[in-house]
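Here's the structure, in structure tokens; my notes come after.
All protein chains of the complex are present and in place, except for one that has been dropped.
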């Protein structure tokens, strides 16, 4: 870790951290904390945390000055500590205290190009080479970093952050506090064309991309505008990098989607879903609230019952995989053979396997 | 849908739409239509359409003023209608009438940087912060939006549209009417390196990316230049977002490829193929004309016979998947057990499964 990341030269007492972060204090509340660190890298001036059982063995050996742990782990270390049933959330707050967002100076950079009809809040920060289109609006304290393009008629909410080189196509809407990382493209045309005499006829994509409040959108993620209605990403949705969301999808509030996921057009994802990395979901499906899709899982049918769904092929040493794949290819004749065996033995199969 | 999307305050008669869009009129031809809308969202001033049987139940309940349907669905609604065997293509034309492309004012923005040796047509529109390299050419009526980079010696055809932040590496060629969406990168180096003493030696990538006419390339899609010969995307190919096409691929005319597809180097895709989202195709293959690859399908061998090909693992509740995956891992010993049963019963297997 870059030691210069530490921004609190003067330190904060463990007691103050407990109070500001909603945790219980155990041990020396006057201990001064100067930074956050992993269990492995921490020193006596650091506070660390345990939220993943995978790293529990590091708790005994850490050199941290204090730790954030769940009550069930309190006895596993003699260190001064912050106790919480949600140590990761407490860590998030502590880390935010030591690493507050950089302060932005409001104003429009001399090289930014703002349409005369655009409305940019005086408290917003507009970086170099940004272009804001006709009739677009940018809210209070928004930060539009270098080289972003805010298309005509876009609405960018208060406290939005666009990292460098985000593109918002015309008519896109971003709710307050939403964060969009570099290279993301919001509101590009959906993939819509009609087949006609062996050629393709472009279908105008005239809906919008409407993004709610408190959404985070990862680097190089793409969210297409609607074909006719809108593509909607509801409040507090979290999208990792390199995700593709097709036209007319709706992603329910509080849903989190990990990197490299693709969601084809007109699919609706419910609220509070968790979708693992590289999952791929075909179009025109409905996924019910509270569904978990495992990483690297394809989804081909609507999911009506919340639960965990998986479709991964096991990883095998290549030679072993060759055998398995060969059998898999002829699984149909294989099933017939088992049926034949059952017939010979006059067994009535419980279920038809062929 | 954003109602302000409607651009025809004065309306058009249903008869005129029928004539201009090549459909048969049934019902009141004097009905005034002001916009397009989905069956669900339409009002009496809207025309809607039915092209996907999935939405047929909405036909009975729509509040649309008129609809576009196939003759077989004509009796399913009493509304005035446009009839066509290809209602989606008629819809595409109708929608284009109500949503014509924005008019561009020809000219070069003051912040654009055009090399002295570049040739930019006087009818082209060059946006802010665009950079056009040495000896590059930009055709008539082309629209190069904010922040695009047209590399040295590139050729950009007539009526091309580059949305903001497209990069064309040097020597790339784009045919007329081709559309490239934001964040796409055309002509970056292919992934070529020689292994030498445990290190990698870069192999110069000296071919070009050559894109035909009427191609559409989605947001954040990447098409590498050729290693030695060219990477070629033929006319009327349609590429969705976040597609990766490796060096020396050739994509045949009229082929459509959905989002998140990867095609490794030196693979040739035939004409009129349809490749579903997130399909992945390894390198050095030949896929015959007219092939359909299902979504989320891996392709490991050349395809010589047109048809539909699929490789998806079924999606299962996670606990059920655990059982299936465990059996799959030992499918080889499982096959042996069936063979053993057959031996005991002196059955000659039709096909060897082990």
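Think of it as A and B in the order they're written, each chain with its own count starting at 1.
As a working rule, contacts are C-beta pairs under 8 Å (C-beta built on N, C-alpha and C of every residue); 3 or more make two chains touch, one makes a residue touch a chain.
None of the values given here were measured: they were computed from a predicted structure.
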| item | value |
| --- | --- |
| Options A:104, A:170 or A:256, residue touching the unrepresented chain | A:256 |
| Residue touching the undisplayed chain, where the options are A:65, A:183, A:270 or A:283 | A:183 |
| Hidden partner chain, touching residue among A:62, A:77, A:129 or A:155 | A:129 |
| Missing-chain contacts mapped onto chain B | 111, 113, 129, 131, 147, 149, 153, 165, 167, 169, 171, 183, 185, 188-189, 191, 193-196, 198-204, 206-208, 220, 222, 224, 226, 228-230, 242, 244, 246, 260, 262, 264, 280, 282-284, 294, 297-301, 307-314, 316, 320, 323-324, 327-328, 330, 333-334, 336-338, 340-341, 344-345 |
| Touch residues of chain A, complete complex, unshown partner | 1-2, 4-5, 36-38, 40-41, 51-52, 54, 86, 88-89, 91-93, 95-96, 98-99, 111, 127-129, 145-147, 163-165, 181-183, 214, 216, 218-220, 236, 238, 240-242, 254, 256, 258-260, 272, 276-278, 295-296, 312-319, 321-322, 325, 328-329, 331-332, 334-335, 338, 341-342, 345, 347, 349-351, 353-354 |
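As a working rule, only the chains that are shown with their structure count from here on.
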| item | value |
| --- | --- |
| Angle of the C-alpha superposing rotation, chain A to chain B, to the nearest 5 degrees | 120 |
| Euclidean distance of C-alpha centroids - chain A vs chain B, Å | 25 |
